[in-house]
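One protein chain omitted, others in place.
Now for subunit A:
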Amino acid sequence: MHYSPLNKMIREAVASGVKEIVLNNVLGQRFIGNGVRGDAKITINGVPGGDLGMFMSGPECEVFGNAEHAPGNTMDYGSLIIHGSAGDAVAHSMRGGKVFVKGSIGYRGGIHMKEYEGKRPILAIGGTSHAFLGEYMAGGLILVLGIGQEPTIQDRGIGSGIHGGEIVIRGDVDEKLLGVGAKKVEFTEEDLKRLTPVIIDFCERFDIDPSQFLDTNYSRIIPASSRPFAGKYTWE
C-alpha cells in the first residue's frame, strides 16, 4: 500500500475519534502519523519509512521493528516508542514529546532539538549513536544508556554548536569526542533525581530493569555558552 492512502485513512480515523489503530505488515511506508493531532495510539508492526511522526502533535506511535530516516522530525508533542533501531536525524528539530529508541540510532540524532516554556523534548536511546549527536541542540534532553556498548559512544562531534539543553551519556565520554561549543560536567545526585522518572519510563516501555541505571555513572554534556557564535563576528 502506498503511504498516501494509508496516511489519509489514519488521519480520518483519528479525526473521527478512533483511539487505537494497529498497522500490520508495515513495509517502508513514509510519513506515518505525519501532522496528526489528538491522543490516539498507533501500533506499527513492521518497519515504517522516513519521517515517522513528523509535525505530529499528540498521538503515540509504538513501532515493533526498526524505524527509518528522521522519526520524530519537528515533532511537536506525543511519543514514538521504537522497539528496534532508527536511522539518521532521529528527533531532528523536535520541539516537544518523547522519542524512545530501544536499539541504536544513526548520525545527527537529536540535531537542533529545542525547548520553549512547558515543551521540553526527550530523546532516549538504549544503545549507541553515531556522530553529531545533539548538534546545534537548543533545548531538551538526550539520554543514551549504552546497553551492550563499551564505551557508550565512540563517534565524534557530540553537541557541536549546542546552545541549550543537555546530553546525558552513560559512563565516561572521551573529551575528544565533544564538538565545538560543548562541555562535559559532572553528573550529580541532583541530576539523577531529575532524570530518574525518564530512566524508569524508558525501561518500563521496553521491559528493562531500571535499577542498573539509577546511579551517577553518567557524563553530562551542556553548552559551553548559550551564545556559541558571539565573538566570531565583527561589524562592517
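Operating definition for what follows: a residue touches a chain if its C-beta (ideal position, glycine included) is under 8 Å from a C-beta of that chain, and two chains touch if they have at least 3 such contacts; residues count from 1.
As a working rule, contacts and distances are computed from a predicted model.
Among the names given as "Peptide transporter", "Aspartate carbamoyltransferase", "Archaeal glutamate synthase [NADPH]" or "Dihydroxyacetone kinase subunit L", UniProt records the absent chain under the name "Archaeal glutamate synthase [NADPH]". Only one residue in the set A:Ala67, A:Ala138 or A:Val168 touches the chain that does not appear here, and it is A:Ala138. From the options A:Met54, A:Leu178 or A:Leu195, the residue with contact to the chain not on display is A:Met54. From the options A:Ala89, A:Ile125 or A:Ile147, the residue with contact to the unseen chain in the full assembly is A:Ala89. For the chain missing from the display, the contacting residue among A:His130, A:His163, A:Lys184 or A:Arg205 is A:His163, taking the whole complex into account. Taking the whole complex into account, subunit A touches the unshown chain at residues 3-4, 7-8, 11, 30-31, 34-35, 37, 50-51, 54-57, 69-70, 73-74, 76, 89, 92-93, 95, 108, 111-112, 114-116, 119, 135-136, 138-139, 161, 163-164, 226-236.
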